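Can you keep this structure in mind? I'll have questions shortly.
Note that this complex is displayed minus one protein chain, with the remaining chains in position.
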Amino acid sequence: MLKVGLRLGGCAQAWCSVRMASAGVTRQKPLANKVALVTASTDGIGFAISRRLAQDGAHVVISSRKQKNVDRAVATLKGEGLSVTGTVCHVGKAEDRKQLVAMAVNLHGGIDILVSNAAVNPFFGNLMDVTEDVWDKTLDINVKATALMTKEVVPEMEKRGGGSVVIVSSVAAFTPFHGLGPYNVSKTALLGLTKNLALELAPKNIRVNCLAPGLIKTNFSSMFWMDKTKEENAKNFMQIERIGKPEECAGIVSFMCSEDASYITGETVVVGGGTPSRL
Amino acid sequence: MLKVGLRLGGCAQAWCSVRMASAGVTRQKPLANKVALVTASTDGIGFAISRRLAQDGAHVVISSRKQKNVDRAVATLKGEGLSVTGTVCHVGKAEDRKQLVAMAVNLHGGIDILVSNAAVNPFFGNLMDVTEDVWDKTLDINVKATALMTKEVVPEMEKRGGGSVVIVSSVAAFTPFHGLGPYNVSKTALLGLTKNLALELAPKNIRVNCLAPGLIKTNFSSMFWMDKTKEENAKNFMQIERIGKPEECAGIVSFMCSEDASYITGETVVVGGGTPSRL
Amino acid sequence: MLKVGLRLGGCAQAWCSVRMASAGVTRQKPLANKVALVTASTDGIGFAISRRLAQDGAHVVISSRKQKNVDRAVATLKGEGLSVTGTVCHVGKAEDRKQLVAMAVNLHGGIDILVSNAAVNPFFGNLMDVTEDVWDKTLDINVKATALMTKEVVPEMEKRGGGSVVIVSSVAAFTPFHGLGPYNVSKTALLGLTKNLALELAPKNIRVNCLAPGLIKTNFSSMFWMDKTKEENAKNFMQIERIGKPEECAGIVSFMCSEDASYITGETVVVGGGTPSRL
Partner (left out) sequence: MLKVGLRLGGCAQAWCSVRMASAGVTRQKPLANKVALVTASTDGIGFAISRRLAQDGAHVVISSRKQKNVDRAVATLKGEGLSVTGTVCHVGKAEDRKQLVAMAVNLHGGIDILVSNAAVNPFFGNLMDVTEDVWDKTLDINVKATALMTKEVVPEMEKRGGGSVVIVSSVAAFTPFHGLGPYNVSKTALLGLTKNLALELAPKNIRVNCLAPGLIKTNFSSMFWMDKTKEENAKNFMQIERIGKPEECAGIVSFMCSEDASYITGETVVVGGGTPSRL
């Protein structure tokens, strides 16, 4: 006990300077031995979620479309002592989805958690300029592939007696981001997909919930904060007047996947610093 | 005036037995001389909306995928003295959308109103059994084609100085209908599409709103009320304990297209007899 | 004459309006012979609603706390040829509520419609400065008195076989107006009151709906538009970039009270020019 106290003694942040208050027993890592798939997880929010799930005890399989991104992300997280592997996966391709599931099952014997974060790079512009092709890609990857990826993991979760799915939507599902029409619409669709999957998978003891991040500082969202005027404009709509950090989206995902959330299903949690969403 | 009063004298229903109370002036037909396109309008809710828009003064162009359905619907409404024409239109096809717009412009000189009601026959079954093909068709027709149909009419509305779009979603957008996963999800997407189009089209003086019908007695929804047990189960969730009628969805659409709704945009109105939706 | 009467008498209810309209007759006043109570109706939104209900055929009983305001409003509307009477009513007082109902019943034989618009002048300032007294008054008048006023009219509506209640909330129920904490909270409560009353009164054939106006140009809201900076700030959140007019809130209320809204209950319609509210 003393040793831990000393080791932590140098950390100024209030929540770092902890000690074992109650009966001296440490709470178990909430996701100990769980196996988690996270898509689009080599960067930004997906990467932060992967790290957190692993810190909380899970074996995490990360993935994205490029091998070098996978390699870098795996190396980083392994370097932190976490149980992480990775593979290339384009969630829009059936073979890739199957292969991702197979890999997790082969490595770890099953799947308990899916975090579906994959989304196409959003088209920026007017809805009146959006082509069929943009709609197709956006709905394909953001909505259909999320449903199909879930379909792929469910049999594995059933074998384990249950599981947890978290779908990453956006606060733009409620209050549109200007110029990101198809992206926004696809994210609204995910709120519905969450409700529908929750309804259908509850009898299989699989809970399905949703994360709706607000404006988070990632490459993905850089168009909103690279430009100072836009950043100020965006902050105008927030209560917590700063752009969020990827790590700030990670804890809630781990929570929703944990036993602590056993009675939560079909719900969306907004992590948006008070950006207008809904009651 | 007297004649009208007398003619109506025999109608028992409270709202039929009217008289000209104030200053003797009759309120103008709210959609007089407006030109309205309604998709999927030869039957059910779309047909009831078309009739109502025409009764309220609009020139209505109805459409659906089959010529004989178009012919029958046009004949019926013309027989009622309404200004209605029609054409075959598969909203998923670019040429059909263009041709529908062209027809309205040729006949009536422009377009003021679009009611987008088209939707594929829903797949009934488990989400875990839904194929890529079902997702593709559902998102294509219910979401993408709605966006593209709107894109097609907007230039015509701009020429007229503004317009009104009403998108037909469903209460299932909020609270899923069992067994209709992809349909439900596509309807949730339409809530978002409404918000996004409203945001973008407001500067063009085009308002965009959304109707979310509950369980309405149409061929489309017959799976829910053919079977007595299902009907009873459905009623369990309603406050007004009966299935709605298509006509009960029509007045609100006419209203949203009228000048009376000039400060309403981006909103969804649920016509669901009190089925759970949202605050 | 008699023959037409008989024709109408014999037709199925849903088709009555159809036949009338298609026969080339003007659509009848939707609230003809209905008796409507509107509270806080001598000014602003309440006044605009009263005028509209009367224009649409209703006998309207207006009311507010000051005799001279009642007199002026009644004189104005009578001058327009409308069927309007008025009385002083402080909705927070049981005797006043009873007397208002009694007056309507004596004059017109019953009550069909209640529009509950009464609200205290909002406290402007920080929630941290709000005293018990401000909370008491705000919740008393805005919430409790709305419930009790409804309770008072329901027996009269039951005698008529049904009725319609519209509660006036605010878009601030969803997205708070800065500095109006207790007002905002009371308006959120009204969204719930609407749902609860709808649920309980549906078996009595009484529908209960809610209007949520955005920023509307009235004395009440002048704090938001007197000051140019505030007005610009407010417009920043709207899609239709102007402050609304009281008349723009009136049509929807008349609509919700009409037979056209027969399958709509428990719903809130936002009239806010696209101010963020909810999906």
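Read from first to last, the chains carry the letters A, B and C; within each, the first residue is number 1.
Operating definition for what follows: a residue touches a chain if its C-beta (ideal position, glycine included) is under 8 Å from a C-beta of that chain, and two chains touch if they have at least 3 such contacts.
Keep in mind that this is a model prediction, so the values were computed, not measured.
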item	value
Residue among A:G44, A:G163 or A:G214 that touches the chain left out of view	A:G214
Per the touch definition above, residue among B:F47, B:W135, B:F174 or B:F220 touching the missing chain	B:F174
Residue, one of C:G81, C:G110, C:G162 or C:G192, that touches the chain absent here	C:G192
Residue among C:I111, C:V143, C:L211 or C:M238 that touches the chain left out of view	C:V143
Sites on chain B contacted by the missing partner chain, in the whole complex	173-175, 188, 191, 236, 276, 278-279
Positions on chain C where the hidden chain makes contact	94, 126-128, 130, 132, 135-136, 139-140, 143-144, 147-148, 150-151, 154, 173, 175-176, 178, 181-182, 184-189, 191-193, 195-197, 199-200, 278-279
Residues in chain A touching the chain absent from view	3-4, 6-24, 26-27, 29, 51, 55-56, 79-82, 174, 191-192, 195, 198-199, 202-203, 207, 214, 239-241, 244-245, 247-252, 255, 258, 260-274, 277-279
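Criterion: only the chains that are shown with their structure count from here on.
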item	value
Chains contacting each of chain A and chain B, listed by label	C
Proportion of interface numbers common to chain A and chain C (over half same, under half different)	same
Farthest chain relative to chain A (centres taken as mean CA coordinates)	C
Gap in Å, rounded to a whole number, between the CA centres of chain B and chain A	37
Inter-centroid spacing, chain C versus chain A (mean Cα positions, whole Å)	44
Shared interface positions of chain A, touching two or more other chains	173, 175, 188, 191, 278-279
